[in-house]
Structures are given as structure tokens and as C-alpha cells.
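A single protein chain has been omitted from the complex, and every remaining protein chain is retained in its original position.
Chain lettering (A, B and C) follows the sequence in which the chains are written, and residue indices restart at 1 in each chain.
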Amino acid sequence: MALPKRHEPKRHEPKRREPERHDPLPLPPPPDIVRAAYAELVVTDLAESRRFWVDLLGFVVTRADPGVLYLRGYDELIHHNLILRQGAAAAAARLAFRVRTAADLGRAEAFYAALGARTARVPADATPGVREAVRTEDPLGFTVEFFFAAQYAERLQQRYDLRRGAEPARLDHFNIVVPDVRAAYEYYRSLGFGLSETIEDGDTLYAAWMFRKQTVHDVAFTGGDGPRLHHLGFFAHESHQVLRICDILGSLHEEFLIERGPGRHGVSNAFYVYLRDPDGHRVEIYTSDYFTGDPDHPVLRWSVRDPRRRDFWGHPVIPSWYTEASTVLDLDGRPRPLVPEQQPAEVKVGADGFIP
Amino acid sequence: MALPKRHEPKRHEPKRREPERHDPLPLPPPPDIVRAAYAELVVTDLAESRRFWVDLLGFVVTRADPGVLYLRGYDELIHHNLILRQGAAAAAARLAFRVRTAADLGRAEAFYAALGARTARVPADATPGVREAVRTEDPLGFTVEFFFAAQYAERLQQRYDLRRGAEPARLDHFNIVVPDVRAAYEYYRSLGFGLSETIEDGDTLYAAWMFRKQTVHDVAFTGGDGPRLHHLGFFAHESHQVLRICDILGSLHEEFLIERGPGRHGVSNAFYVYLRDPDGHRVEIYTSDYFTGDPDHPVLRWSVRDPRRRDFWGHPVIPSWYTEASTVLDLDGRPRPLVPEQQPAEVKVGADGFIP
Amino acid sequence: MALPKRHEPKRHEPKRREPERHDPLPLPPPPDIVRAAYAELVVTDLAESRRFWVDLLGFVVTRADPGVLYLRGYDELIHHNLILRQGAAAAAARLAFRVRTAADLGRAEAFYAALGARTARVPADATPGVREAVRTEDPLGFTVEFFFAAQYAERLQQRYDLRRGAEPARLDHFNIVVPDVRAAYEYYRSLGFGLSETIEDGDTLYAAWMFRKQTVHDVAFTGGDGPRLHHLGFFAHESHQVLRICDILGSLHEEFLIERGPGRHGVSNAFYVYLRDPDGHRVEIYTSDYFTGDPDHPVLRWSVRDPRRRDFWGHPVIPSWYTEASTVLDLDGRPRPLVPEQQPAEVKVGADGFIP
Partner (left out) sequence: MALPKRHEPKRHEPKRREPERHDPLPLPPPPDIVRAAYAELVVTDLAESRRFWVDLLGFVVTRADPGVLYLRGYDELIHHNLILRQGAAAAAARLAFRVRTAADLGRAEAFYAALGARTARVPADATPGVREAVRTEDPLGFTVEFFFAAQYAERLQQRYDLRRGAEPARLDHFNIVVPDVRAAYEYYRSLGFGLSETIEDGDTLYAAWMFRKQTVHDVAFTGGDGPRLHHLGFFAHESHQVLRICDILGSLHEEFLIERGPGRHGVSNAFYVYLRDPDGHRVEIYTSDYFTGDPDHPVLRWSVRDPRRRDFWGHPVIPSWYTEASTVLDLDGRPRPLVPEQQPAEVKVGADGFIP
């Protein structure tokens, strides 16, 4: 009954640099992005969504208007990390980054114009709490917003009396599904993002984690039919907060909302759980990654054959995690058509629904 | 993409009493059992086993003789909770309970004689650290030992400087595979064990948890071909200790030794992980159950259809957890033949190896 | 600037037995006590007390009558662990133990009659949730109640959705201030309590911890002018729950209610914090002690000169912790007069309010 050992050591390559590509025409400078700041999700039953995100998960309501909620984490100082908007069909309407200066809005317009991407100026306070902004349909097919000035909310980190659920602190990252992970990497590299970790095999890049703030990522790419939003990742401070939200969902017999985990990621080292909201939007509670702020932060490359890459404890990933994701909307609020995955799937899901 | 809700509420039945059976002939009084005290496992490579149980899991070595190790947890005051003995084939040699007085040894002999079970007196110190003992081949087919007097070892609870791994505190329980769970329940009831929780459906009893000490169990029954040892459960004080041993195994690329979990049990409420030792013996690290010492402690009955019974977060149980278990030895050290399961399987494992 | 080392090793004496005293006349058998079950506190502003015990600390309200609240912890199955009764002056009205059988009520009456102590039968449901009971003014001056039958409440351990504050699980122990610790020890020994730990020096017994259930204590003695109630100790499952209640009190700028800790006890090994309720009643949140259910459980004796005995991290104890305690009431609800401490104080508190 002795168990055989499997050895697929992960490769630490602290000094390898990314190969320089020859760009045909130089792009104008990109906006100086500070961090992933907020997302807007369309939900089909706002009362149900409020119960999930606020009452159970523990988000703070900054503002509630008819048909729309503005939520933030306990450490957050900007107005919101998440907008939930009532709509006919569930979708991810946009992903928003904060930029360093007001001048970066103009840089964003010029940058995307040079890429041939459609852009739009959004007047101040069109979104409550957010001043003037620029939106674009980015080359990957996502509606992305850039804003500088924001209305500050009270940072509630030390209001432990108000905390509930997973005690989400702040938005940490966007994980997006893209048909071509290498193309997504190249595009975000052109935006000035650093690369922290990858899953790869030979020439195939299966997944990549990229950052502006000094953590493992502000954005990550999962290969698949895209563009779709894979999940929103929110930071919590300690692992017991991740366990607590699972216990709460079990208590309410809503354990089916726990899709995957809790567990330890190989990539990022984070302790995690993935939940699904009432519309199926996926949310990760995430803690214990690491500082990436040093110049020339080295890339950690995982082999796609290392069973610890997605779960450091070697547990298989449930198929839905690879196959299901949220529809994304264009600048006009219409669903984006899907482009089929352009590369081998990271994991083949069999007819029986399980991963061989 | 909205997810349907499943509602299978667990049944709290605090006041229901177990039905009284009419025993044809009264048995002599059973020994007054205090608690599950230790187990002896036969292992095929003692050096490998020492590495797993001592270096990784964190057990304390009370004594090391050629071919045999005596281990205990950090809170323990008796000589050992686990004996590892080098042998040709992996097996569970015996399960030992401590009794309240020296006179209980004679009671054990009389009780098992009345049951027609073979017994043997073991002279003092035949097992280091254990004085005189009585062993029997119990009606379920397990070799069980009863002892009263023991050599005390230093309780190392406050030697935090020595702690490693999962910081196991003490043996908590034996989980055994039996072909007829109701028969096992009846037998342990005759030994004076209390019933804390069950998994059942109509007339079928799929699993039961029974106790002498004031916790959820000293022994539990899993339905299957038996007699076999399902696992040894060791208590740890906090959930982060359960997470730590998983992280350590991932670090060493021995994550394949993590069979199931970490997770929260529905039954017992314990936070758990199941590991497999180098011979495949299963060990549980277990924390946060509850006090059962009140008179007429009520039974908590779970429906076999409640997906939270085995994992409060609703995750399916890996098939090996239901099907694999350790061979047990008779009083002469020979493997016990298996009796096929006498009741419906709790979970049907399909040809593809997965649970429908 | 090098710091000198102080070495006062604690004394583990696993085999020493307590000296047998020669009792002049044999007492009738004492009631078979199961555990510390509940206490009744008189509070001067029930709304303020409810806010502290329920809204902040997290107790569950089993029943609320005009002027009186019945509270329990999340793991508890009896009706209450704490009664809060509105009154003119703060006091501890009684301490209640659960006994093993109905017949133990009669045993209690006979036992205390033989001691010359005044007793009273309390009819069923005079206290909601508690059937017939016996109360006495015990030889130490405390009003103590014994009951067997109780109304069971729903055990809410797995209602994580309801948990708040420190998530108290159950009453763990009473700590009482007595002028003569050795006399208190002798009395509780006659009631069948086991001794787990002491603080002593030569012939002086400064403090002792005694148990019926299989934990470090159901009752402990602190030397001082008595009888007074030092504190009620409630069990929580993990240390982060102890930290959380402190964070909550800091958030509300009620940090002055945190009297001592959090810290690790030397005695008992428990991770602890002491809070003061709005009337100054002291409550401990307590986790991670150990199993004491084995026969002949050895006594751990701490030297009064070991700075780790009260705080394993060596922090001095705030003077109020030694000097302040709750008045106790007699069977008629009148405050008991104080007897001055009969032994040297464990710690001398100077005129400046600090411990030399």
C-alpha cells in the first residue's frame, strides 16, 4: 500500500529576463497604473446579491441607490471596490484601475487610440465616488476604466465591531479568461505590468500573474474561451477569515457556493477559497502572498505538470473552475462574443466531468 | 448561471433516546474504559515511518528500541499513543484503551469470556511503559487491549520550543471499518460507550461516533469490508496547526500524502485533515469538537443525503477514503480475513473511480 | 545592556500524591458533580449588561424575561450558562453545578447537612430551564446550587452565521476568592474534585485548580478577602477568537474593559484574556488547556517565584486583578461579609498601586 513519490520540482529562475520583442511601431507611453481598484458586476437579483456580498461575505456598503450598490473592503479608502448593478443578465460590465495622476487619463486615451481601441471619456461623478475617467475596449476584449481622482471613504480597518464574514480588506486582483495567454501577457507588459509567476510547458504559456502594486498580481490570465471574467480576488489578513466564510456558508446550507478550496496556492503562496455569488460570479478570498516591489523582481515559473501549481497540497481542481466564467460587456453594455481558446487547455476535462 | 439551492436540513434530536434492546442473557459488567490510549501499527520501513511521524508530523519519541518506536503527543502523560513496529507487511496490530482501575482487567476477561471471545493476559512491561494488560479478539474482529497502570512520561505541552509539524497533542480516537455498523454500535453500547452522532437513512445506520471520554468519540465506525482500521485520529489545538502540516508536505513535494482535507466535518464539527503514512496507514489531525460529558448527552443524527455530513463545506470525499484501510491482526499477529459489507455502501464508487 | 537570565524551573511532580488527612467523622457521600454549569450575576443596568455580554462578547440569549436574561455559549446544550438579573447592587448570586443523577440532589442535602450548612430545595422551573435543585451556603461562604434535570436548548456550534465577538462556547470554570486556599482545597477534595495545578511555596498554598469534568478546572481558588467571585471562565476554541474581542473593544473605545491579557497562562497553558463587564464582574475567555480524565492525573506545582505561573510570557499581573472581585450573596440574597485573607498575599501591591 506504499505510495509512490512524484517529483516535479518547481523551477526558481530568479535571473532570467523576459525576451525583448521587437515592436513594429513604438507606442505612446501607457498610463501609470497604480492598482486594480474596482469592478462592476451586473446581477439579476440585487437583494440576493446584497445578502451574499454584504451580509455573508462582509463587504461594507458605501452607497446604495435604486438598482445599484457600491461596496468596499474594511481597509479600503476609495469609495468602492465593487459595484453591483441590477440587470437582466449576469455579466461583468467593467474592470477599473486607478492611475497615478490626472494626466494619466490623457495618456490612456492616446495609448489606446494608438492601439486602435475604442475609448470614451466619462465625466466626473457619472460613477458616484469616481471623478473623471477614461474607458476603453481593450485589445483583449475587456471594458477597462482608468480613473485618478476619487472620493475617499472612511477606512474601517479598525472598526472590528463592524466586521463580518470573511472580513474582506480590499480588492486584490482581476483574473480574466483569455484565448491566448501569451498575447495577454504581451499586452499587459506594454502597460508596464511586472510578471511575478507563470504556469508553462515548453513554449506554451498556460497562465501568468502580473502586477503594478507590490503584490503578486493586479491581473492574472487563465486560458480559455474569452474574453470572460474568471474571478475577482479580495485580500483578507489571515487564514482563519477564509475558514470562517466557509463555515458560515455551511451553517446556512449554502455550501454549494463554495466552489474550490480552502487551500494553499502553489502560485502566489496565497491561502484561498473560491466562492460563487448568486449569479455564478466567482470571488476569491486571498491571503498571504508576498512583496514584489523590488527592481527586477524575479519570475517564478511553474511547470504545468507540477500538481502543486494550482493547489500546493496537490488536490485536483474542480472542472467548473476551468470552464465557467462571467460574460463581459462592451462599452455599450452588450455581451462580448467569445473567441475560442487558441492554445492547449491546461487541463482536459473528460466527458464524465472529471479531470483525468 | 444561477446555482440552485439544495436543502437537506440536518436533524437535531436532542431528546430522542436509543431504543432499549432486550438482551437474551445478561452480560457481566464491562471494564470501565477511560479513553482510547494507543495503537500499534506494523510498518515496513521504520526509518521512513519515523521521518513521517516524528520529523514531519511532530510526534515525540518516548523510547526507541531496535525495530520499534514509542511515540506520544505533546499533551500526553502516558508513555505512548502510538507504537510503530517494523514488520514484513503493513497492518494494525492492536488498539488499546485505558481502564479506570486495576480491577477492570479482571472485568474485561470475564466480559469477553461471556462473549465467547479469546483473551490473553499480558504481563507488566511486556509493552514498555504499560503494566499488566488484557487483550482480546473482540466480536468485531479487532485485537483490543485494556490496561490500567502506565509509566508516566513528561507532559510536554509547554515545551513549545520542541514542537514541530501538526503539533499533535494526544490520541483522540480510533475509526474502524466494520461490515455491520449497527452491530458495532450495539457492541460498543454494551461496553458503556455513549453515542454522539450518526449518519443514517431510514433503518440503515451508515456510521456512528461513540465516546467514553468527554469528547465526540473514542471510536467511530465506517461501513465496509472489515475488520480494518480506517484511521487514527489525533487532537491538535488550533486549525493553523492542521494547515501547517499540509504546507510542510507541499514544501517537500509529498503533497500526495494529503488524502482529504483540510476541511470542516459536519459530524463532530472538527477541523480536519487526513494523511497517509508511508505504508498507507491513515491518520487524521483533528481539532474543535465539543464536550459530551453531560448525562443524557443528546445524539445528533445526520441524513446520509446531507452533503455536509462528511464535509461541512460540501466537498465530495475522495473514493480512496471510503475504500482503503489497514489490515488488522489477530492475537497471534496473523491478518484477519475480511467479511464483506453487510449493508448498503454510504457512497457508490463508479468504475471511473469517482463518486456519482 | 545584556539582560540577565532568571531561572526558576517549574516543578513537574507527576507521581506525588496529596497527603491523606484524617477526618474526625466520616461525611456522607457527596453529590456526583458533573461540571460547572451556570452562574447568576446581579447587574445594575440590564440593558448595558446585555450589550456587553450579548452584542459584544457574543453570548446567545436563550430567554429574556423582564429584568432577567438567560444566556448560553454556542456549544452549550443546557438552557443557560449565565443568568443576568437586574438589581440594586452588583453581586454574584450563586454558582451552579450539574450533578449526574436525580438522586444526587438528596446526597447534596445530606452532605451539607452533615457539614452544618444551611440548604434549600428549589422547585422545578423556579429557575427557567432548570428542574428541581438544591442550594446551600457552602463552608466557604458561597451560595452553590446543584441540579440534575435541565431543559435542553439547541446546540448552536454549527451556526457560524450567528457567531459574534469571542464566540464563547461554554462555561468552563468558576474562580473564587477565599481567605484560606488550603481550606478551600480540602473542602472541594471532599466533594470529589481532582487537583490539576497549584501555586505554592513551602507550606503555603497560594492558589489551586480543581476539576470534575476532564479539563484543568471547574473551580479555582485565588487567595484574598473572601468569599468573593474572582471571575467566570468561558471556553473558546481558538486564540484568534480571544484577540477578536479585544479588537472589538478597542474599536469601540472601550479598551478599558480589557483588564489583563491576552496572554498565555503558565498554569493550565490556556490562552486567555480578562475583561470586566459594566458592573466590574470579571470574565475570562479561555482556550487550549488539556485533558485531565486519566486516573491519578498528576498535579503540576508551580513555585510562587516562577514569573511564568500567572503569565507564561512573564508579564506582571495588574494589581486590580488580585484585589478586585465580586461580592457574593447568601441564600437570602444578602451580601456575605468578608473574612480577611488568612495567608500571605501572593503578590504585595504597593501604595503606588504597582506590584514590586
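FYI, a residue touches a chain if its C-beta (ideal position, glycine included) is under 8 Å from a C-beta of that chain, and two chains touch if they have at least 3 such contacts.
In this text the structure is predicted, and so the values were computed from the model without any measurement.
Here is the thing to keep in mind: the chain we left out touches A, B, C in the whole complex.
Considering the whole complex, the residue from C:Arg135, C:Arg170 or C:His240 that touches the absent chain is C:His240. Residues of subunit B in touch with the missing chain: 56, 158-162, 238, 240, 244, 247-248, 250-252.
As for the chain not pictured, it touches subunit C at residues 1-3, 5-9, 44, 90, 239-240, 243, 246-247, 249-250, 253-258, 262, 264, 266, 271, 276, 278-280, 307-308, 312-315, 324, 326, 352, 354.
By the touch definition given at the top, subunit A reaches the unshown chain through residues 12, 14-15, 34-35, 75, 77-78, 98, 100-101, 148, 152, 154-155, 157-158, 169-170, 213-214, 237-239, 266, 269, 287-288, 290-291, 293-295, 297-298, 300, 312.
Just so it is clear, only the chains that are shown with their structure count from here on.
Interface residue usage between subunit B and subunit C, two copies of one sequence, is largely shared: over half of the residue numbers at the contact are used by both copies.
The angle of the rotation superposing subunit A on subunit B, based on CA atoms and rounded to the nearest 5, is 180 degrees. Work out the mean CA point of subunit A and of subunit C, and you get 50 Å between them.
Inter-chain spacing, taken between the CA centroids of subunit A and subunit B, is 43 Å. A straight line joining the Cα centres of subunit B and subunit C is 33 Å long. Residues of subunit C found to touch two or more other chains are 158, 238.
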